[in-house]
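Omission of a single protein chain aside, the complex is shown with its protein chains in their original locations.
Entry: chain A
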Amino acid sequence: MANWIEACAADNIEEEDVIRFDHGGRVFAIYRSPEDEYFATEGLCTHEHICLADGLVMDEIIECPKHNGRFNYKTGEAKGAPACINLKTYPVKVEDGAVFVAV
């Protein structure tokens, strides 16, 4: 059963950007793509547990702010050293101007 949690207002995230969302002691990262779609992944880099929401989003890639580990935030796929473990992704839906994540 999906447990949908309201994370933020859709316009809280700028286009091609990311914000941090904390829930139940866990950190998530919520993205808005250049095509205006929303995505969510676990919020800490799999390399050194750095908060990804401080990183740069370019197209479908999020870059860790510390060591430039790169991930595709749509699929969670790690795109090369130093990041070699994929990010978990979570389903997202937008309803009435709010973003919901299935945690």
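Operating definition for what follows: contacts are C-beta pairs under 8 Å (C-beta built on N, C-alpha and C of every residue); 3 or more make two chains touch, one makes a residue touch a chain; residues count from 1.
Throughout what follows, contacts and distances are computed from a predicted model.
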Query: UniProt names the one chain left off this complex as which of "FAD-binding protein", "Oligopeptide ABC transporter permease", "Ferredoxin reductase" or "Molybdopterin synthase catalytic subunit"?
result: "Ferredoxin reductase"
- line: Contact with the hidden chain, among A:6, A:22, A:36 or A:54, goes to A:54
Field: Positions on chain A contacted by the hidden chain, ascending
entry: 14, 16, 50-51, 54-56, 63, 65-68, 81-82
